[in-house]
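The structure appears right after this line, and notes come after that.
Every protein chain but one is kept in place in this view of the complex.
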Amino acid sequence: MALLSVQHLSIRLSTRHGDVSVIDDLSFDVQAGEILGVVGESGAGKSLTGMAILGLLDPPLAQSGGRIVFDGGRIDTLPPGEFDALRGKAIAAVFQDSMTSLDPIMTIGRQLTETIIAHHRLGRRKAEDRAAQLLAEVGIPGPRERLSSYPHQLSGGMRQRVVLALAFACEPRLIIADEPTTALDVSLQAQIVALLKRMASERGTAVMFVTHDMGLIAETADRIAVLYAGRLAEIGPTSDVLQSPQHPYTKGLIASIPRVNRPVHRLFQIEGTMPSPAARPSGCAFHPRCPVAIPRCPHDQPPLITHKRSQAACWLLDPSAIPMKETLQDA
Amino acid sequence: MTDISRHSPSLWSRLLRDGLAHELFRSHIAVLSALVVLCLFIVAIGAPVLAPYNAFDPGSANVADARLPPGAHGLFGDYYSLGTDPQGRDLLSAMMYGLRTSLAVGFGSVALAALVGVTLGLFSGYFGGITDALIMRIADIQLSLPPILVALLIDGVTLTLLGRSQHDLLAIPTVILAISTSLWVQFARTVRAQVQVEKGKEYILAAKITGVGTRRMLTSHILPNVMAPVLVIATVNLAVAILVESTLSFLGVGVPPTQPSLGTLVRIGNEFLFSGDWWMSILPGGLLITVALSINLLGDWLRDRLNPTMRTL
Partner (left out) sequence: MAFLLSRLVHALIVLLVTGFISFVIIRYVGDPVNNMVGQAATLAEREDMRRALGLDDPAVLQFARFLGDVLSGNLGVSYRYGEPVAKLLLERAPASLELSLCAMLLAAGLGIPLGVWTAINRGSALTRILLTLSVIGVALPTFLVGIILILIFSVQLGWLPAFGRGEVTDLGGWTTGLLTIGGLKALILPSLTLGLFQMTLIMRLVRAEVSEVLRSSFIKFAIARGVPRRKVYYRHALGNALLPVMTIVALQFGNLFAFSIIVETVFQWPGLGLLIIQAIQFADVPVLSAYLVLISGVFALLNLTVDILSPIIDPRLRVASHRGRVA
């Protein structure tokens, strides 16, 4: 059984002019201990999905359909009190900007110990020991002394390590990492991602790694889910998705990763831009930009169709959808 | 921030053009308060005509009719809809005249504060340098003092300086001076900020090149374009001025008893609170609250419509 099961999730945004569907019928699973990469452009809805799982959607956003099941139990309908107990302990989070993730007027030691004490019955001393241990584990020198530092006294890389320590503090089963390295420079990115991966595998923690950086995902994730315009375009094991992508959007994404070992005349770019949720095209949301769209695409939204170990929402995978005249493109 | 780099079109066309109010609740309140303010103005201006009795005519006051409750009839058959005060004056008329005085002093104070504040703000923003530093330093010091205190001290000191008899003659100008002293800073600061913005714009540079003199520059070019927030501040501060004046009058250091304002009426009526004659102080007080509240609401609405970036508490 999957650790986390998102089933037909829909999220709406209430505006003055009516409701807009920002996430539409999204379904995917996260297995225990695996790293699922959730990729997509800005505005595709990846962060929102994470927020919904954590129960942190604020008005005017709200879940308008579907279920979220964690460890066999439904969590999207839990009363706030019970959900609070889950957060940090069972499901934790890492956000993008470390500076704004930490309370500026509280020492990082206090922030660590308060998280630990919130979930375990430890005395102050024991909690501090544990906090120092965590800081050492994420690679912060002089951890004991660092407990009394304030966030602004640390560099960006250090702070993100602290954020990781905070996320792992209570040994969660699942971590939602929302663009954890986007605000860091490249060399730090690699370090932080490696750290995250190591700590997760040591503890058997599953990670839902949300990012727009395909290259990063290639190194890190076991499986990849590609989001487009609030819908799932493709999902499958990393190697399969990268080497033989099924959805035209995924193909475009991979093609647009610059290769350093090959001469390039111009960088590939998918034509057009991703539509805003308010202006989502009918049928398959990608069809206006799709180089291989067929007549059915604008009319009916394609379901997820299985192909070997992946699934993709594309009519081209359904033999019955293609008129006789068209031939299957290279799979 | 609204674009004020051209000569601002009339306020009305701007208000109408800016579309619907986003909260129906708020616009209802605004309309209601505007109506109330309008009524109050009419009553105040037309008091000599509208009031049933002339409150200042000693002949109309009948001491025998003193302290009658609302709705009572006097010894000679006079009807007092809101009762009478300790000297037998009809309370309704006294309140109307009092409203007049309160509004007049309030307006005078705000007008003076605006005049001084805008001028100083213009100089401060345009000339910069020592002028600016000096004016702003004084403003800073004064800003830490609450308006009531400033007004009270100035009023008190002047009273002491002039002696009682002279003070009564000059009371109203003194009060106006005192209140406006406590209010000018806000005008000065806002205008100064606006001027500093305008100063850098091209049309000013163009005017300078064509040799426009300083005085014309300030009055014809810069002034019209920095006026927008002044209206909002004026409205908001009108309520403050009225409240400060009523407080000063209540404390006995405001307008003279010969020309009572609403605050004075409350003071006079307060003496008799314990004997159960509540109307002499509560009714003028209620009118005072109504005035302040409706002007406040109107000012809030005005501020929200014209310049949302000025939103404070």
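Read from first to last, the chains carry the letters A and B; within each, the first residue is number 1.
Keep in mind that, in the parts below, a contact is a pair of C-beta atoms (placed from the backbone, for glycine too) under 8 Å apart; a residue touches a chain by one contact, two chains touch by 3 or more.
As the structure is a prediction and not an experimental result, all values here were calculated from the model.
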Hidden-chain contact residue, picked from the options A:86, A:147 or A:164: A:86
Positions on chain B contacted by the hidden chain, ascending: 141, 144-146, 148-149, 152-153, 155-157, 159-161, 163-164, 239, 243, 246-247, 250-253, 263, 266, 270, 273-274, 276, 278, 281-282, 285, 288-289, 292-293, 296-297, 313
For chain A, the residues touching the chain missing from this view: 54, 56, 80, 84-89, 92-93, 95, 97, 100-106, 111, 114-115, 118-119, 141, 150, 152-155, 157-158, 163, 166-167, 169-170
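Everything below uses one rule, namely that only the chains that are shown with their structure count from here on.
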Euclidean distance of C-alpha centroids - chain A vs chain B, Å: 58
